[in-house]
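A quick write-up on the structure given underneath.
Excluded from the complex is one protein chain; the other protein chains are retained at their positions.
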Amino acid sequence: MNGNVKEFHLVAEPVVREMAPGFKVNMWGYNGQSPGPTIEVVEGDRVRIFVTNRLPEHTTVHWHGQRLPNGMDGVGGITQPQIPPGKTFVYEFVARRPGTFMYHPHADEMTQMAMGMMGFWVTHPKARHPLIAEVQRDFCFLLGSFDVEPGSATPKVNTMTDFNTWAFNSRVFPGIDALNVRRGDRVRIRVGNLTMTNHPIHLHGHEFEVTGTDGGPVPRAARWPEVTTDVAVGQMRQVEFVADEEGDWALHCHKSHHTMGPMGHAVPTMIGVDHRGIAEKIQKLVPDYMVMGDKGMADMGAMEMPLPDNTMPMMTGSGPFGPAEMGGMFTLLKVRRDQRPGDYRDPGWFKHPAGTVAREVPGDSAPPATSPVTPAAGVPDASVRKPSGHGGHAH
Amino acid sequence: MNGNVKEFHLVAEPVVREMAPGFKVNMWGYNGQSPGPTIEVVEGDRVRIFVTNRLPEHTTVHWHGQRLPNGMDGVGGITQPQIPPGKTFVYEFVARRPGTFMYHPHADEMTQMAMGMMGFWVTHPKARHPLIAEVQRDFCFLLGSFDVEPGSATPKVNTMTDFNTWAFNSRVFPGIDALNVRRGDRVRIRVGNLTMTNHPIHLHGHEFEVTGTDGGPVPRAARWPEVTTDVAVGQMRQVEFVADEEGDWALHCHKSHHTMGPMGHAVPTMIGVDHRGIAEKIQKLVPDYMVMGDKGMADMGAMEMPLPDNTMPMMTGSGPFGPAEMGGMFTLLKVRRDQRPGDYRDPGWFKHPAGTVAREVPGDSAPPATSPVTPAAGVPDASVRKPSGHGGHAH
Partner (left out) sequence: MNGNVKEFHLVAEPVVREMAPGFKVNMWGYNGQSPGPTIEVVEGDRVRIFVTNRLPEHTTVHWHGQRLPNGMDGVGGITQPQIPPGKTFVYEFVARRPGTFMYHPHADEMTQMAMGMMGFWVTHPKARHPLIAEVQRDFCFLLGSFDVEPGSATPKVNTMTDFNTWAFNSRVFPGIDALNVRRGDRVRIRVGNLTMTNHPIHLHGHEFEVTGTDGGPVPRAARWPEVTTDVAVGQMRQVEFVADEEGDWALHCHKSHHTMGPMGHAVPTMIGVDHRGIAEKIQKLVPDYMVMGDKGMADMGAMEMPLPDNTMPMMTGSGPFGPAEMGGMFTLLKVRRDQRPGDYRDPGWFKHPAGTVAREVPGDSAPPATSPVTPAAGVPDASVRKPSGHGGHAH
């Protein structure tokens, strides 16, 4: 505090982020980290932010979603001069409305966001607000995408769509902590997207509502029940739910490539290719030759494949039942009933009650394939089905 | 039924799908088909599903959107062991809430969904539900994308964005049935997206509402009128409308490339190139040489171009008035008033009442180009227009 004013200091600078254990990337961030520190204030606070530029090029900070004087909006060239390297600028405004915000450069924006420059901002309501619920847990993350060539450490900044590293808070699974909650907690997750594409964020085992955006709280009557909310670029979504199902529930982007590590995208398919007899011949010439992908990619989850230094595997991580075959934008919501109040440390893997895990049965006990499963209604395409009114199902 | 339990059996296995007449693709699916069979149950049903793995690699099944015990959630490695090839696992849970769901693997997910592994699940309400309407017609389809090289038959599984085959229920136009309804029917279309990008599903001639998602029914006050709903990856949308306009109405993804067959995307433009004199010279050397694309692509709708075996044309299909120049995610909603109740066979092409089809007129009867069309308001960009209050139009 400086008198009535809450003061903050952001230093824009190069940082090294360990995106997952052993995988370090040269980023640009704030105060030694990417994303920068989360700024938390209360509605009505007067805020003064000093921004020092230790990058090799000029920058600015745009306070995304805020009501503020036009000259504090941070659009380089338009609303202010750029902040040259080595200089400090000061921004000052009142945090006029409560909610979920972010900050990021509006100067050489493509490059600076591709390098990881972004941060979260939460303005808490001053008083009880009819559309802002009390929650027991309040998480936030920013979605980022990077194009880091295997074996290198600095993102390619011109990439528009062909990214290979998809991050929550500039980290990738298995380098992302779980979200640990107690059963019955009301949970809020705040998400902002600064990539180049939509990310449909999907939660297992629960339904949620979007209760607010960077534009403000969503009226109750306007809320939809969802299990997947599509977060567009430059959008923020505040989702809420009561965590009433115990277990380890996946929380991830539903685009299958965004829960994977780096790979080539223009690769011929090997599925169904019969390598028998060929591999032996090739191995006479190339002793390390491996047959890969003819049966799918699942083997890669457990594979010890030689990789270039400082490179994430395509699939990695493991759970209590074996390799998780994931990467990128993936983590777990861990719901437990027996944690002590206030203890939100990682509880380890869920202990399933007896008989509640999918299990192997002898093959011949299975009913035949002509079982009562409804075939796709006889049509080879859009399944035409019977009216679905109550009691009207087909069995 | 086995006692109180509804039993189903899914066999995960390689299948051959004829995506359109003459175009067969090697997929992976369930019970001989891709998508797998649609599972229909009633709210409150206890369901037991045997899953036999006849794929060359391990798999699991995730019951997307369901409330269930954590160990039945199907996330390989995290909530259960993978199902090895040749083995059968059993899942069991109660279908606790009515709605629109899907199932798909959560094991080597990128590969297995790229190969077509997915299926629909509908849970009908047990009793009349205030937010679930009675409908006369209830259709469902899953959106899939494949990258099948012209002349080949197995999808490339590493492709992230550059797909060439966009499917409803693993079929492409003109291999997709029409949605046949009677005028006045209340129609529900359930759509789920398991591709790598958003699909804006557009219906001609009617407005609709999204009445539910995989998270549950949408409250009435929260529904928007739409003609195009954007279905994000991992989302399901249940749209409803009264089919009150007779005719053959297009229903398609509005991304123009998603209603096309395979083509190269990095092709120089030929529009406006003058080939005169050149073609003849080239044909002396290459007798089959054709001039293509200098006037646009419309000729390809009718063209008998030599294609590699097992390859879809770029544009295909035809209607009562000639080539439709379509492909991929495209079909028709056929609304008729004179069908007998319960007869939902394809009624053929719409017979337009006299004078209701756009028709040729002699060129000189047309008003001059300086007619009352409002020019784009004098500005070369964002058109600034007059207030649009009632009666306030510019003519």
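Residue numbering begins at 1 within each chain, and the chains themselves are lettered A and B in the order written.
Methods note: a residue touches a chain if its C-beta (ideal position, glycine included) is under 8 Å from a C-beta of that chain, and two chains touch if they have at least 3 such contacts.
Owing to the predicted nature of the structure, the values given are computational and were not obtained by experimental measurement.
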From B:18, B:245, B:280 or B:309, the answer for touching the chain not displayed is B:245
Omitted-chain footprint on chain A covers residues 1, 6-11, 14, 18, 26, 31-33, 35, 37-42, 50, 52, 55-60, 62, 64-65, 67-83, 86-91, 106-115, 120, 122, 124-129, 134-141, 152, 154-162, 168-169, 171, 175-177, 179-180, 188, 196-198, 213-219, 221-222, 230, 232-235, 331, 344
In the full complex, which residues of chain B touch the absent chain? 161-162, 197-198, 200, 202, 204-208, 221-228, 230, 245-250, 254-257, 259-260, 263-269, 271-272, 293-299, 301, 315, 317-325, 332, 350, 352-353, 356-363, 365-369, 371-377, 379-395
